[in-house]
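What you see is the complex with one protein chain gone and the rest in place.
Naming follows writing order (A and B), and every chain is counted from residue 1.
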Amino acid sequence: MRHPNQEILALHAGGDLGPFARWRTSRHLARCESCREEVARFDEVRQSLPGLAEVPDLQWNRLAAEIKANVRLGLAAGECVRSADPPLRQSGLIHSGRAVVAFACAMVLVVTGMVLERPLPRAAREEGPLVQNTQYGIEVTAGGETLGLTNNGVQRVTYSLDAQGSMGARYIDPETGYVTINTVYVQ
Amino acid sequence: MSDVIEPGLELLERQNRFVSEHFRRIFVQIYHLVQNVADAQDLTQEAFIKALQHQEQLKDGQKAAQWLSRIATNTAIDFLRRSSRATFSELEDGFESGSETPEQILLRSEHREYLEDGLRLLSPRERAALIMRDVEGLPAEEVAQRLSCSKATVRSHIANGRTKFRRYMEKRKR
Partner (left out) sequence: MFNNVQNRLWVLGLLGAACLAAQDAALPNCSVTVDVPNDAPVALLGISNAPCSATARGAALMLDLHLSLTLKNTGVNRIHGVTLRVVSQEVALGGVGSVYQPSLNVGPGEAFPVHIDTQLMRPAQLAGGPAVQVHLDGVLFQDLTFYGPDRLHSRRIMTASEMEAQRDRDYLKRLLAEQGLPALRQAMLRIQARQDSVPRLQGRVVRGHTVTTAGIAAAAPERQAQFAFLQFPDSPVEPVQGSLLIAGNEARMPAIDVRNRSGKAIKYVELGWVLTDPAGHDYLAGSMPSTDSSFALAPGATARVRQDSTLGFSTGGQPVSIQKMTGFVTQVEFADGKVWVPNRQNLENPFLAKVLAPSIEEERLASLYVRKGVDAVVEELKKF
């Protein structure tokens, strides 16, 4: 009896073979206990790996703010000072040789970033009450005034729009772990 | 009330929005590959900078997420190639949970080290393919897109990755 090679068995364990190869291998496995054991070993590998999926408990809002600020600095450094690939691990993003010029750009960007970190509502272009989602949450606007419900800095938000005139924002509250659904309505 | 935004600020706001929309996903994607928070943060920043510096290459806005994932994967693979070590586990990464005993925390940390020792034996692309397929559960087509290679090549990486990892697990058992 000819046995499939290790590569075939490894792929079969994860369902990664094409249809014909999968069928052929399944037929063989039905008759061959040693190959079945091989597939079981590969299965053990696959079952042990998802332990790597765990992500640490991080302060995502702070991480987001740091990453955004550093990206802005990096883009500004690219504008202000032409350079090749920026080095990876440094105490700051900017090497000392470029620090002086980049710092001036960075100051402008940090100030701008602080301004932009405050929510900026969009104006209603239409006459009637308007509901919409923004970068920071959802809002209903009427007569030049706005009532909004923000997402508490959460990035992963699912929005839902209702033709009657409401907008919902669903997210997991980072502090409580509860699902929260905010909705604003046109009256 | 006015919402007039100056052109320079408008660009910054667009960039900000782009980062906000994708950063967590990209961070987690890179973290899965490098298994280190500080490295993942640096590489996430680098990926976004590269993406935003080359926005003109993105013709179809709908594919932004895929395109960015590809940049992130390549950035992480380049890093793994450059660094002589693959990763090291950091107990201070914040895995501690208030509900776990010290023994559970230690066991979990040891298990992670055990997995990471095995991953070190793989080439960067084998490691990336294995993690995307068996940890993140992405279909082979998606893995191929992120690695910018054919499905056949991806299958080869996955098979080699599983085979090497299995040999490692069997050696550790003895």
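Worth a mention:
Keep this in mind: a residue touches a chain if its C-beta (ideal position, glycine included) is under 8 Å from a C-beta of that chain, and two chains touch if they have at least 3 such contacts.
It should be emphasised that the depicted structure is a prediction, and the values quoted were computed from it without experimental measurement.
In the whole complex the chain that is left out makes contact with A, B.
Across the entire complex, the residue among A:Asn5, A:Ser26, A:Asn61 or A:Ser160 in touch with the chain not shown is A:Ser160. Considering the complete assembly, subunit A touches the hidden chain via residues 46-47, 50, 53-55, 57, 111, 114-115, 117-121, 124-133, 136-152, 156, 158-167, 170, 172-173, 175-187. Against the chain not shown here, subunit B presents residues 1-2, 14, 17-18, 21, 25, 60-62, 64-65, 97, 135-138.
The criterion applied here is as follows: only the chains that are shown with their structure count from here on.
Subunit A and subunit B, compared by their mean Cα positions, are separated by 11 Å. For subunit A in complex with subunit B, the touching residues are 6-8, 10-11, 13-14, 16, 41-42, 44-46, 48-58, 60, 63-64, 66-68, 70-72, 74-75, 78, 86, 88-89, 93, 109, 112-113, 115-116, 120-123, 135, 144, 146, 155-156. Looking at the complex, you find that subunit B touches subunit A at residues 1-3, 5, 8-9, 12-13, 15-17, 19-21, 23-24, 27-28, 31-32, 35, 37-39, 41-46, 48-49, 52-53, 79, 82, 93-95, 97, 111-112, 115-116, 119, 130-131, 133-136, 140, 155-156, 158-160, 162-163, 165-166, 169-170.
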